[in-house]
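With one protein chain removed, the remaining protein chains of the complex are shown where they sit.
Chains here go by letter, A and B, matching the order in which they are written, and residues are numbered from 1 within each.
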Amino acid sequence: MKRITCESCGHVNPEGTVLCEACGKPIEKNQHIDGNKPGKLLNMRYEGSARRSQTYNKSVIDKIWNFFSSVKVGVTLIVITLIASAVGTIFPQEMYIPPNVDPAQHYADQYGILGKIYYQLGLHNLYSSWWYMILIAMIGTSIIIASIDRYVPLRRALKMQKPKRHKAFLQKQRLFSESENISAEDVEHVKNRLKKQRYKITEQDGHILAEKGRFSRWGPYVNHIGLIVFLLGALMRFIPFMYIDDYVWVREGETAVVPDTDQQYYVKNKDFIMETYDENDERYQEAIQKQGGAVPSNYQTDAVIYKASGEAVTGEDPELEKVKEGSIQVNRPLKFDGYALYQSSYQLDEFESMTFKIHETDDESEEALASFTVNLMDPEYEYELDNGFRVVIDQYFPEYYMDDGTPASQSKYPRNPAFVFFVYPPGEETPEVSFAGIGRNVDASGENDYKVGLQNFEVRDVTGLTLKRDYTLPIIALGGLIFMIGVIQGMYWQHRRVWIHPSDSGVMLAAHTNKNWYGIKREIEKAIDGTGVNMVEDQQEIKQ
Amino acid sequence: MLSKVEEAKKQKQRKKNLRLLFRSSILLVLLAAVVFALVSNFTKDKTVIGVGTEAPNFKLERLNGEGGEVSLDDLKGKGVMLNFWATYCGPCKEEMPYMESLYPEYKEKGVEILAVSMDSNDLVVNRFVDKYELSFPIVRDNGGQVLELYDVGELPSTLFINADGEVVEKVSGELTLDRLEGYLKKIEPQ
Partner (left out) sequence: MGDLTQVSSTLLYIAFVLYLVATFVFGGTIRDKRTDKGNGTLGKVAITITIIGFLTQVGYFITRWIASQHAPVSNLFEFTTFFGMMLVFAFIIIYFIYRLNLLGLFTLPVALLIIAYASMFPREISPLIPSLKSHWLYIHVTTAATGEAILAVSFAAGLIYLIRQVDQTQRSKRTTWLEVVMYAVFSTLGFVIISSLFSAFDYSAEFQFPVEGEEMTVEYQLPAITGPNDGELLSEGVMQPWFEAPGWMHGENAARKFNTLIWSVLTGAVLYLLARLILRKRIAAAIQPLLKRANPDLVDEISYRAVAIGFPVFTLGALIFAMIWAQQAWDRFWGWDPKEVWALITWFFYAAFLHLRLSRGWHGEKSAWLAVGGFAIIMFNLVAVNLIIAGLHSYA
């Protein structure tokens, strides 16, 4: 490596150094790197240290490295991602359109030709598209490489800095003053005042460096580490063990296996509760009326979690051991053994059982001769009734509909139950055929002496629970925490330095801060108060 | 003097190599992470049980014929056609008669057909079995555990398992008679 020896102080600097690490003297042939021009103030970015990416550019690896090391590239990537993200909000993403619709159709119907184009470009799934992921990955790469490239030389430069600085370095600082006839007491006075303001003082041959808040320079690197940890956590969600996301519907009174838990856990829905605000509550009356309907106040599942004990083959009823009992509410998930169940959906009033009665067809008062109750999840084949009646269930359609003229069921859930009953009147061997359901009561032959009518029914609610197990959360939270520490460290503290340089009969005073120039000026004002040292002038203001 | 220059040159080369190694390894790690993310993202919907994997065991109550319990392990040594169906599923009704028509022949050849119903109660299944006169074993997966185990999303779905208990074919949707026979031939024990 070609080293550069400072003509002024003899310090050996790495190749590409802009300002001597020790004394700050501009290294003549490298001033173009930071765009420093004669007559202008010094660019103090990274202390004029040698950023490695700007010194080697040979192999392909070096070229890729240098590409990601550039802040210009980093900012460009951020801007592209920003615009892409905005595009994704023009129309709803696929996850927010109603389920059970054909997306191609939906986007064309709802948003016309623009929607169609949007769909065809794949923008309806923008955030999980390969190119969006690559954008984020490139930002991550840029963060890592740019940080490595800057952190190492910056740290070196700050370690190497000497209180004794070259004149040119001081003169070209933004805050600078020169004072004649300054006594040693005055300098001592300024030094002590700076010390009082919590500056750390180092001295060398009468040259003074007062410095504070250097740690704030590491803020950016700390917050970038936080972002990397965050992205790492997000990456780990692709590992199936780390991240589980599933869904289960449970009917009141039923126990269902919790999916994705190797049939280990079961959840029982003891009760599903939906509450609404009292419409007569004076406080909310107006808003509820305006809303034009009840406003829900609570969704809750009272649940019991069981764990299967013993070795049961899938399909066999396992021995269940209670693990936890509690309520699942929105904002209050139920947690057990690393898993969490969230209240996320519900269905009210699914039929649970129906009670039918048998009466004479021509009896206008429909007086019940016999009645029977059918458990809709587990109907009996045959019902022996009072007065010698016998009923056989010939067909059961839990969710009845007509499929091309034949009755059929849409699902296994009793949402619209209907039956074909064989009714055997007392002593008879040939049955009468009746069709009965919700609001339906059909006599197939038209010659039945007895009719089956719905007498009563019971309903129950179904709760929809989301199951999550996310071991990446601690990592992601840690990333967020580190980011916050770094960003506060970098933003709420500033790295301030004041140099005092004895000249022939007086002193030169120069100061630099990475932000908040107003603040450092006030501190210098306080420090020089009552001495002959001139207040620093803001050379940037003068130049305007 | 010459050796000193040599030395310096060597040192420079060593540093250069070190730098290349450092940069290459960081870029490589990052690239690996990106590839991992992309690949995982596009394979996340793929099922766990697929062609080439071993069919996991389960045990369910048989509804028709002689009754009793049926477990997949008991059928080791035979080819097994595992059909997931329900009475409310239209295409399932279409393929049941095909299965019934081929069953006697292939039972002789050592292939068992096992139909796992997703219905909520025995009554509808039994009425269905009676109506279509199905003779192959019918079981009902009450809590959907077997469905969960096999990660089946669509009805009907059929897995063809060879005598070694390995899944040879997985079919979502309805089967024609020809295709059905073709698959059954594949799982005939040698």
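By our rule, a residue touches a chain if its C-beta (ideal position, glycine included) is under 8 Å from a C-beta of that chain, and two chains touch if they have at least 3 such contacts.
These numbers were taken from a predicted model, which means no experiment stands behind them.
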Checklist outcome for this item: Chains in view that the hidden chain touches are A
Next on the checklist: One chain is left out of this view; which of A:Gly16, A:Gly88, A:Pro153 or A:Gly315 touches it in the full complex?
Outcome noted: A:Gly88
Checklist outcome for this item: Across A:Gln31, A:Ser59, A:Ser344 or A:Gln455, the one contacting the chain not displayed is A:Ser344
Checklist outcome for this item: In the full complex, subunit A touches the hidden chain through residues 43, 45, 71-72, 74-75, 78-79, 81-82, 85-86, 88-90, 92-93, 95-96, 110-112, 114-115, 127, 220, 245, 277, 281-284, 286-288, 290-291, 295-299, 329-333, 340, 342, 344, 466, 468, 473, 476, 480, 483-484, 487-488, 491-492, 514-518, 538, 540-541, 544
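Assume only the chains that are shown with their structure count from here on.
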Item to check | Chain centre separation in whole Å, for subunit B relative to subunit A (CA means) | outcome: 33
Item to check | Footprint of subunit A on subunit B - complex, ascending | outcome: 12, 15, 19-20, 23-24, 26-27, 30, 33-34, 36-38, 40-42, 44, 56-60, 71, 86-88, 90, 118-124, 126-127, 139, 141, 143-146, 148-149
Checklist outcome for this item: Seen from subunit A, its contact residues with subunit B in the complex are 1, 56, 59, 61-62, 64-65, 128, 130, 133-134, 137, 140-141, 144-145, 148, 235, 238-239, 256-257, 259, 263, 313-316, 377-381, 393-396, 398-399, 403, 408-414
